[in-house]
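Yeah, one chain of the complex is gone here, protein chain that is, but the others are all in their spots.
Labels run A and B following the written order; every chain starts at residue 1.
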Amino acid sequence: MEEKVPRSNIIETEIPMGTVHPAALEPYRVRLFVEDEVVQEAEITIGVNHRGIERIMEGLPVEKANALTEKICGICSNSHVWNSCRTAEIGLDIEIPERARYIRVIMGELERLHSHFLYLAHGCETVAHETFSMRVFYLREIVMELLAMIGGNRVQYGCPIIGGVRPRCDLDEAKLLRIKNDMDKIEEGLTGFAERFLADSILVSRVTGVGVLPAKQAIKLAVTGPSLRATGVARDLRTTMFEYEDFDFNVVTQPDGDVKSNLLMRVFESFEAIKIIRQAIANIPEGKVVNRDWEMFDTDIIESYIEVPRGTLYHSYALETGRIRHCIIRTPSMANIGAMQYACIGDHITDAQLSIVQCDPCFTCTDRAIEIIRR
Amino acid sequence: MFETVATNSILAVIITVVVCFIISTLLPGIERKYVHARIQQRIGPPVTSPGIMAPIKFLFKENIKPSSPVPGLYKALPVICFLVVLSMLITLTPYAFAIPALASLVAIVGLLKVEEICYVLMGSLSKSIMSVRMPFPDRVKGAAHTKTTLSFIEDISAKRSLRMITYGSFPLYLALFAPVTAARSIFLQDIVLYQQANGPFLFTVSGGIAAIVFFIGYMIVLNEYPFSIIKAKCDVIEGPYMEYASKYRSIVFITRGFLMFTLGVLFSVLFIGIPATIFSPTILLNIVVVLVFVLMMGIFSAFTPVFTNRQLLPSILGATLLGILAIVLGLL
Partner (left out) sequence: MGIKSFSRARAIHVMLVYTGGCNGCDIEIVNSILSPRFDAEQYKVFLTWNPREADVLVVTGPVTHLNRKPLEAIYEAIPEPKLVVAAGSCALMGGVYKNIHGDIPSEEIEGPVENIIPVAAKVPGCAVRPQDVLAGVVTLLPTLLDAD
């Protein structure tokens, strides 16, 4: 595929959209530079919801800061706490009980399911296919209720703590059985959705070849997560994480890098997530869920990477007398903004928002360390 | 003698229009509750809410000045649209057949064109808060292209309606002229008389094809998904209607249901040969035709995404070719 180049010399018209727009789930501003309804260049402005979380976190006790990382994002909240706790655990050499590791994986994969379903529903809504969007939202409710059952809240569950998981998030037989049964339900529903989606020739023609991101360009822009795998690059951090050592799953890829590949990518990855959850339920070991036997000491800067639903998440901080120093968080959407701007180019305006949505944006995650320009 | 006939006719027209108008307000609710919500496996709003209660509610809202370069014209446009649809319905009653200049296909095509031009004007006159006027520091240091022409999202909408005028409404007009090939007259009276003598045009080969083309044209004129490019939620939000508030918005809401009804009646006049009059039981058939159209449109729109040019051009071209085929078959 030839490389699309943004043309910057003769731009005629600019159409700004945002910060509130029906196709966007969160506040951001996008300026589309168009010529005859074809997007020549796009500029996404983030920083709209900059709350300065990293700055707030510095100086807080590490437990409190972990609770705060959850509030970075309402979609992948569990991943943020998980990685933040993992950072402290790596630095302080804390042994995590086997059972806690399994529960963390179950939570992580459930969250992947709910994030991917949100993506599918939102994607269908952006192409104005309300019926499919409703159907996926209906499926998503099953996952949301499972998460509410484990964590006690529909959005922010607060499951991982340093040394394991919160005891109230322990899974007894009844809960495991319910998760197991619901996985069957979700798999059935998702299979039905995927079959209908692929059989719907109008919808498939609408999303094929839109918002194309070639693999070469994706690597150049350092795109991560499913958006990268949808371009054909099999790179998944879960293959290297010790939490996932016991599990057998495939890294799914799709060839084209367009909206269709991205949507199918999420569908297939959801099946893999169901597979992992089933394995975890079948083999979950007995024992305690939290290791309280650890000591606090000062550390150098610690780093931790995990694979969250949208890509690679990076947390890093140093500990000093139990408090946090030098906190840096890098979320996957930060890397994917370039992909979003690139994917819009050459598409119709109606497809521009779709091209942005296809990279699964989460700007609330991303807006942290950006300086606001005051005028 | 002549005077009593005239007064009676006028009374009959008024009663017919009022009854049709009341039924038409139910149509958006029927589409939303019994088609969309049912397909989406939910309960859906009450039938009266979208079509009747929402317009009444808007009547009682503050009449805010729309942000538009020509507020007076912008506010007048929905009224014009409503009057256009009203005169179209009057044209379709048998009492109007006495005025040949009105009761002909040329008049109907003209009225529909006025309606479409109103969308262009609405789109270009609306300057809503949701795009350019949003107070956001766009052109700061480091921003790309600080010297471009700014364009409101409604401007795209206006351009698209212009495009719809040039080619989007072909299918409907072709389908309108298909019955002419059989009746050999553009006057509604002749078309109706011909069908009463020879059976409905719908049940001929040419009529069947033309009916399909009419349905596609019906959806295009009503701007329903998948042809709703001028008010697609995913980019232009509501397009031309963005700035209407209070009573003007309620007229916009009412006009939509009324247009649904009128186009259904138009079909029953041209393809089945039944003009709308309250003093004959055939009005029930008119209403059935209208309902069938609304249900079909609801089902079709629930299962399709919004089209872009890539899908729009082939589908309109296909429908246009079908329309030409119907006319050629009719002429043979």
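Rule of thumb we're sticking to: a residue touches a chain if its C-beta (ideal position, glycine included) is under 8 Å from a C-beta of that chain, and two chains touch if they have at least 3 such contacts.
In this text the structure is predicted, and so the values were computed from the model without any measurement.
Of the candidate positions B:G72, B:P135 or B:P281, contact with the hidden chain is made by B:P135. One of A:V62, A:I75, A:C327 or A:A343 touches the chain omitted from the figure, and that residue is A:I75. Take subunit B: the residues that touch the chain left off the picture are 32, 37, 40-46, 48-50, 52-54, 56-57, 59-64, 66, 128-130, 133-137, 233, 237-238, 241-246, 249. Contact between subunit A and the unshown chain involves residues 19-22, 25-27, 47-53, 56, 60, 64, 68, 71-75, 77, 118, 121, 125, 133-134, 137-138, 140-141, 153-156, 362, 364-365, 367, 372.
Here, only the chains that are shown with their structure count from here on.
Inter-chain centre distance (subunit A to subunit B, centres taken as mean C-alpha positions): 43 Å. Residues of subunit B touching subunit A in their complex: 36, 39-42, 130-132, 134, 136-138, 140-141, 143-145, 148-153, 156, 159-160, 225-226, 228-229, 232-235, 237, 302-311. Those residues of subunit A lying in contact with subunit B across their complex are 8, 11-23, 29, 31, 33-34, 37, 41, 43, 45, 48, 124-131, 134-135, 138, 200, 202-203, 205-206, 348-354, 373, 375.
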